[in-house]
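One structure coming up, written as structure tokens, with questions to follow.
Only a part of the assembly is drawn; its chains keep their places, and the rest are absent.
A and B label the chains in the order they appear, each numbered from 1.
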Amino acid sequence: MTTRIAVIGATGYTALELLKILARHPDAEVIIATSRLEDKLSIQDVHPALTNSFDIPLTQLDVETIGSEVDFVFSCLPHAASANTVRDLMRGGVKVVDFSADYRLNDVAVYEKWYGVEHPDRERLGSVPYGLPELFRDDIRDANLVANPGCYPTSAILALTPLLQEKLISHRDIIVNSMSGVSGAGRNTNAAFQYCMANESVKAYGVGTHRHAPEISQYCTSAAGEICEVLFTPHLVPMHRGIFTTCYVRPSEGVSASDAMSALRDAYREEQFVRVVNHPVETKNVANTNYCDLAVFENGDRLVVVSAIDNLIKGAAGAAVQNFNLMCGYEEATALL
Amino acid sequence: MTTRIAVIGATGYTALELLKILARHPDAEVIIATSRLEDKLSIQDVHPALTNSFDIPLTQLDVETIGSEVDFVFSCLPHAASANTVRDLMRGGVKVVDFSADYRLNDVAVYEKWYGVEHPDRERLGSVPYGLPELFRDDIRDANLVANPGCYPTSAILALTPLLQEKLISHRDIIVNSMSGVSGAGRNTNAAFQYCMANESVKAYGVGTHRHAPEISQYCTSAAGEICEVLFTPHLVPMHRGIFTTCYVRPSEGVSASDAMSALRDAYREEQFVRVVNHPVETKNVANTNYCDLAVFENGDRLVVVSAIDNLIKGAAGAAVQNFNLMCGYEEATALL
């Protein structure tokens, strides 16, 4: 049975990936695509890669129309704007996957500290499932609203959760060092993301201030059952897509890399989209896929857990469709393999 | 006064950069260039970028000829092969900068463990200055043989030394996370360095096994006056040149990022090639230069010290010419600005 869909904020890179995946989905029909800025254009004017796949006009966001015409909404709005709209949409009975950070953090105070705005829908915080099906599948299946995870957190949380749950590593002194391709910045006109500024260059950014830090810490804390203050540092590297995350953790006594690999293998044995691999983890192997590749190494007195995803797919649009499939009762991998 | 020069192992990327710099040097005359493999070709056949700059034939290495015809040798041979040759060259009275790792480690046992070969010139180990003029200028000036530093160690040691010397950071639990452009692998025909394998991809490699780890540890230990076991993890990123290093260190009590920045500024106040900067450190700003850019940030309970160099220049050929200038009595920055 077909699900009628609206994509809100349809002009970004993530929305493009989402629309490509949905175009392959046998039961998904996108009938509304909105844009604050590009009204009167068609979706193909903004995303010429979609030519021949499908085309609809871009329209202004209208909550009532959406409520009456669609069953499901993917919200690609910025934080705060998104919760503001999602709150209204929920009243109309549609199901929603929210790409913004608005429903990822459980604690209003943490949200308001890191995002610097008042949360427009405080009551819901803490009761919205986090859209990592590998960890929260049952909650997602039953939910009307799911918070799609951040790209960096996806790469880190999938790597660390089983190890924390099994107490194979300490919850203290976890360092998450990540590298992202430039699409992570979205369709951003900031000079830093011009080709000649980003190409052939690497830099750290947001050191100590990146908003994905509390998100990683929150889910590591849940997994460990102890407060984790994860130290997170992202870097920009010259490629289109991909995140590579290197986690420096302290093994519990006697725990080897091989023990940690086994624990990851056990945890993800039934998962279609998490691969614990013996060959080198590299972003090229997961590019344009919904996979997350993981491996563990020993280095001095630490374990080094490495993780690779496509930030636009498993880190955004792919996870969103995985959640959509669960929420609508489709086979979880539909359109994702 | 002109110095007559031989470049041994002249076909690699590092040798190309070296030859470009020497072509701009008013007092350097390269008269011999050797290659094991490319005998009978000219240097321009191998490095067409040098066309019009200068040209000489590539010849087989002949220690006696070199001893009688040149004053100075840059040895770009692989480890073990290099010390083998350098030992013989030194008897002939020429001065040498050695690009290999052969004279960087002071301890024969450490060398033989990490490099897996017997050292061909054990007696000299421990008495050869390490070619970082910012730290060992006087020793270099007086030396006949200098060990040119590894590229990763250069980026890490310049970042950490003043902080360790001033006890602003702990000598324990130092994590050095580095990213290198592909030229760091040299002119390597391994499939991993083909364009389609390296482009649009990031990976960690040599985790726990990279030979630059003991080199970083040794010079951090010297600086700290305490044994440092630095944990080092390199990554390959899709660009030609550049190293970006992110060091996670523990500040001594009360030490802020700003304190650490001040200490770096003080340490390098007179240095032409180390810049402690307030703008973002990025490899693009040091590409094709002999600069090392540094900055310090706070992140949780750590300081994060970041460092960027061009691996082929400050991490190899530029440092070598800096050493050459010191050893021959030229102005240190000649041909390097």
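Please note the rule applied: a residue touches a chain if its C-beta (ideal position, glycine included) is under 8 Å from a C-beta of that chain, and two chains touch if they have at least 3 such contacts.
No experiment lies behind these values; they were computed from the predicted model shown.
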| item | value |
| --- | --- |
| Identical protein chains across the whole complex (2 displayed) | 4 |
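Following the convention adopted for this analysis, only the chains that are shown with their structure count from here on.
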| item | value |
| --- | --- |
| Approximate Å spacing (C-alpha centroids) for the pair subunit A, subunit B | 39 |
| Complex interface listing, subunit A residues touching subunit B | 175, 177, 179, 181, 197, 199-205, 207-208, 229, 231-233, 235, 237-242, 244, 246, 248, 280-284, 287, 297-302, 304, 306, 308 |
